[in-house]
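Single-structure report; data block below.
Every protein chain except one is present and positioned as in the full complex.
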Amino acid sequence: MSAPLIQGYEVVIGFETHAQLATRSKIFSRAPVAFGAAPNTQACAVDLALPGTLPVMNREAVACAIRFGLAVGAQIAERSVFARKNYFYPDLPKGYQISQYEIPVVQGGSVGFDLAGQPRTVRLVRAHLEEDAGKSLHEDFHGMSGIDLNRAGTPLLEIVTEPDLRSSAEAVAYAKALHQIVTWIGICDGNMQEGSFRCDANVSVRLPGQPLGTRREIKNLNSFKFMQQAMDYEIRWQIEQLQDGHAIQQATVLFDPDSGQTRAMRSKEDAADYRYFPDPDLPPLCIAPQWIAQIRAELPELPRPMAARFVAQYGLPEYDAATLTQNPAMAAYFERTAAVSGQPKLASNWIMGELARRLNEAQQGVDAAALGPLQLAALLVRIADGTLSHNAAKQVFEALWSVPAAAQTPLPDALPDALPGALAQVDALIAAKGLQGMSDTGALQAIAEQVLAANAKNVAEYRAGKDKAFNALVGQVMKASQGKADPARVNALLKQLLGA
Amino acid sequence: MSLSLQEIDRLARLARLRLTPEQALDAQQRLNGFFSLVEQMQAVDTTGVEPLAHPAAVLQQVALRLRPDVASETNQREANQASAPAVQDGLYLVPRVLE
Partner (left out) sequence: MNAAATASTLTSTAELHQMGVAGLGAALGARQTSATEVAQHLLARAQAHSGLGAYLALNEEATLAQAAAADARLAAGERGALLGVPLAHKDVLVTRDFPTTAGSKMLQGYRSPFDATVVARLATQGAVTLGKLNCDEFAMGSGNDQSAFGPAHNPWDLARVPGGSSGGSAVAVAARLSPAATGTDTGGSIRQPASFCGITGIKPSYGRCSRYGLVAYASSLDQAGPMARSALDCALLLTAMAGPDLERDSTSLEHPPEDYSRWLGQPWPGASAAQPLQGLRIGLPREFFGHGCDPDVLAAVHAALAECERLGATLLDIDLPRTELAIPAYYIIAPAEASSNLSRYDGVRYGHRAAEYTDLLEMYKRSRSEAFGPEVQRRILLGTYVLSHGYYDAYYLKAQQIRRLIAQDFQSAFGHCDLIAGPVAPSVAWAIGAKTQDPLSAYLADTYTLPASLAGLPGLSLPAGFGAGHMPVGLQLIGNYLSEARLLQVAHQLQLVSDWHTRTPPPFTHCPKSHP
C-alpha cells in the first residue's frame, strides 16, 4: 500500500523510542527508580559517578529486553556488548552514557498495527539497553540550571525502526502499537507525562524514485497528539525549503507545542564524536537459550493475536476485539465474563458501554471496577434468559456498582461453583427492586390485550398503515408494565396479537 | 602519523580542555613523537585476532554478572553532596543549559 504524497513528495520517517523499564532499581546501581522523589534523593554514589564507583547490571532490565524481543519476533543476541558513548553534559554524571553500540541485545523484529483499516508492519532494526540521564531544571536559580540526578541510571530500552513509515499518521499508529506492546508485557508503565515513553522521529522527504533525503530528528515527542502535529509541521517545512531551492541540513529539532513549530536546537557539542568503545567495566552480556525459553514460556498472549482470536472464537466484530484488547486486565475481564455467562457479544457490549463509561469518568482501570466479571456475567445471564429487560438490567448494574466492595458477599472465583453464587446475588437485587421483567408471558399477554382493548383508535390507525400508532401501543404496554417488560418482546407480542 | 594544531584544537574541545598556544604546541610535539612508536604496531598483521578487552578472557569466557532487582540504596544526599561545589535545594547548580 502506498502512502499519499504530499505536494508530490514522499515522506520517510524512522522512529526511535526510549521506554523506561519498570524495574525497582536502576540499571547499574541499587538506587530506587520512582517518579517524583525530592531532588537527588535517589541518586547513589554510582549514579553520581563518585570517584571509584563501578556499574553492576540489573538482571530484571535484561529480562525486560528479552521479553520485548520475543514479543516483536526479534533475535535475542546470545552475546551483546555495552559501550560507552562519550560526551559532556551536566545531566550525564560520568561524562559518558553506558549504552550498546555495535552489538545490541535485541536485533530485528517487527511491529504490526492497523492504519485506516489496513494492516501495516514496521520493521525494527534493533532494541538495546542503556541508562537514562538526569534532568535539568531551568527555573531561575539566578541564571543557573539545577541538576537532578534521580533519573540518572534508570534503565531504558531504545527501540529503533527502519525508515519504513510513510506518513505522520502511520508513525503515530506505530507509536501507539509499540506503546501497547511495552505496557501489555509489563516492561514499561507507559506514562508519557512522566517521561516513561519518549519518541524521536527522524523525518525526511524525497521525490519518488530519488534516494533518501537528508533527515532532521524531532526529539522528545511525549504525546501522541503533539507527535502528529510536530511531524506534519516538519514535513511541510522541509518541502517548503526544498521548493525554495534550499537544501536540508541535518539537524536535531524540538517541537514547541505553543507555536506548533519545530526548530533546530543549539548543538550540544560539535558534530558529536561519541568515541564509542566497549565499556571495560562490563564484560559481555551472555544470554543462555534456557533463559530465553523460560521467558518465552511466561510471555502472555499479545494483543493483536488475542484480538484475532476474539474474532474467531467469540464471533466478535474487529472493532470490539480491538477495544477489548487495549490492556490485559480488560481482556481478562471480558474473557472471564464471556466464559461464565456464555454471552460474548453481550459481554462486549456491556464492557465497552456501561463499564467503560464509569471507569473513564472515575479515571480508573478495570481492576478498580466495583463490579467483577462474575457479577456482570450473572447479569448477562438474566438478560439472556429474559428475566431482565435492558432498562432493568441497567438499574441492576447501577445497584451492583454502588454497593461498596466490602459489603458484597465474596464470591468464589472458580467455575463451576462461581455462577450460582453470583446469580443469587443478582436475583436478590432483582427481587428487592421488583425488577423482574415480564418473563411471565401470560402476564405480559394480559397487559397487551388490555392495552389493545383500551386503545382501539391506535389499533385502527396502525391497521390503516400509521406506524407511529404502533409505537404508541408499545409505549402503553411498557408503561403498564412499569418498564419491566422487554421492548423487543412487547414488539413481537403486539405484532402477533394484531395479526401482522 | 602527524597531528595538526587544528586537530589538537578539536581534541581539546572534545575533552573540554583549554590549551594555551604553548601547551597546544607541546601537546602536538609530544603526541607526534609518540606516533613513531605506534607505527611498529600498525605493521603487525593481526587478521583474525580477537581483541582482548577483558584480561580474564584469556582463561575462560567472561560473562557479565547480573544482580537481583533490589533497590537497597538509601537516601544519602547530604553525605554525597558534602563535596559539591554549588548546591541549592538539593540540586547541583551549573551555568544555564541552553537548548
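The letters A and B name the chains in turn, as written, and every chain counts its residues from 1.
Just so we're on the same page, a contact is a pair of C-beta atoms (placed from the backbone, for glycine too) under 8 Å apart; a residue touches a chain by one contact, two chains touch by 3 or more.
Worth saying up front: this structure is predicted, and the values here are computed from it rather than measured.
Chemist: Of the residues listed, A:13, A:33 or A:57, which one is in contact with the missing chain?
Modeler: Residue touching the chain left out of view: A:57.
Chemist: Could you tell which one of A:138, A:275 or A:479 touches the chain left off the display?
Modeler: Per the contact definition at the top, the residue touching the missing chain is A:275.
Chemist: In the whole complex, what residues of subunit A lie against the chain that is missing from view?
Modeler: 45, 48-57, 84, 86, 88, 90, 93-96, 147, 149, 273-277, 280-283
Chemist: For subunit B, enumerate the residues touching the unshown chain of the complex.
Modeler: 3, 7-8, 11-12, 14-19, 23, 26-27, 30-31, 33-34, 37-38, 40-42, 44, 46, 49-56, 58-59, 64-65, 67, 76, 79-86, 92, 94-97
What we mean here is this: only the chains that are shown with their structure count from here on.
Chemist: Where on subunit B does subunit A make contact in their complex?
Modeler: 13-14, 16, 53-54, 56-57, 61-73, 75-77, 80-81, 86, 88-99
Chemist: Which residues of subunit A touch subunit B in their complex?
Modeler: Within the complex, subunit A touches subunit B at residues 23-25, 29-33, 38-45, 48, 50, 56-62, 82, 88-90, 136-138, 141, 143-149, 254, 265-266, 269-270, 273, 275, 278, 280, 282-286.
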